[in-house]
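A single protein chain has been omitted from the complex, and every remaining protein chain is retained in its original position.
So, chain A:
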Amino acid sequence: MADSRQQPHSSQPTHAGHRPDAVEYAIEANRLTRKFGPLTAVDQVSLQVPSASIYGFLGPNGCGKTTMIRMLCGLLSPTAGDAKILGIAVPEHAEQLRTRTGYMTQKFSLYEDLSSEENLKFIGRIYSLSGKALIRRVDELVETYELSTLRNRRPDAMSGGQRQRLALACATLHKPDLLFLDEPTSSVDPENRRKFWEKLFDLCDQGTTILVSTHFMDEAERCHRLAILEAGQLRTEGDPQTLMNNLQSHVVELTGSRLRDLKTPIQRLPHVKSVAQQGARLRVLVDIGIEHPQAYLAQQLPPPAPGDDFQATLVRPNLEDVFVTVTHSERQ
């Protein structure tokens, strides 16, 4: 367990699956599938989450992130496939895992009409804490998650960030080995989101495995490993740095005075995967098979008008480029 632990943002592939004997996986999913009537929400997803790491599910809304997490929690039975959580099969033996896993739902699920402290104490008693042990644990959490001024406040009078801190405190109250967080920061401002992630790294350092779903790129980039989901399918999987390094596209940034007019013709080019405007630049993903992407673009496009300061620069790929590339290639 200890050797699989990592510093945040490190990209060494220590737990990338090269040494399966040395690695203990907190989550192992094997061709997990879930259908709702005609809709296949999760389609044969297999993945392994190393212990004591932060693993991200990145994908657009409706890609199956929540369904995947609910199946891993044992709340939904898979239509096909199987999963082991901390070595225990779910959903068959999900009850055995209740004291070892924590779940923070996408929708705030604590009681709006109970104060922070009452919510914490309620959850504590559900996990069989009582008396001094309960009071001590609640005090600890209040301090860790900076809730001391909010002890007597009800969640309905708290900000998004405060509510999420309280929810995380409740989800970690019983010191779970594995924590499921379903879009924990979707209603949190960037400042509080950063603080929230500090807490996650603290938990991870203490040995907790964290599975977090998100649709924010910056948040996905903080994960040790990442699975990109789209339309219920696993598009790619790996640590963010490797994913970016191994991108199957060149990223070219175009600047100039007639970018809006260029967008449509560029999009039609056979070897262009995507074009997105970012302020005064166009970010173009060109097939990795093209040797000189800048030259390719310059050739294919009408020559710049006199006075147009058209420029094409090759830039470092970011996670969004990875996301666009893997979701784009599957669609074709």
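Heads up, the rule we're going with is that a residue touches a chain if its C-beta (ideal position, glycine included) is under 8 Å from a C-beta of that chain, and two chains touch if they have at least 3 such contacts; residues count from 1.
Quick note on the criterion: contacts and distances are computed from a predicted model.
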item: Chain not present in the shown complex, as UniProt names it (candidates "Transport permease protein", "Cytochrome ubiquinol oxidase subunit I", "GIY-YIG nuclease family protein" or "Methylamine utilisation protein MauE domain-containing protein"); value: "Transport permease protein"
item: Contact residue for the chain not shown (choose from A:77, A:130 or A:159); value: A:77
item: Residue of A:109, A:159 or A:277 in touch with the missing chain, whole complex considered; value: A:109
item: Of A:123, A:166 or A:326, the one touching the omitted chain in the full complex; value: A:123
item: Missing-partner contacts on chain A, residue numbers; value: 70, 73-77, 91, 94-95, 98-99, 101-103, 105, 107-112, 123, 126-128, 170
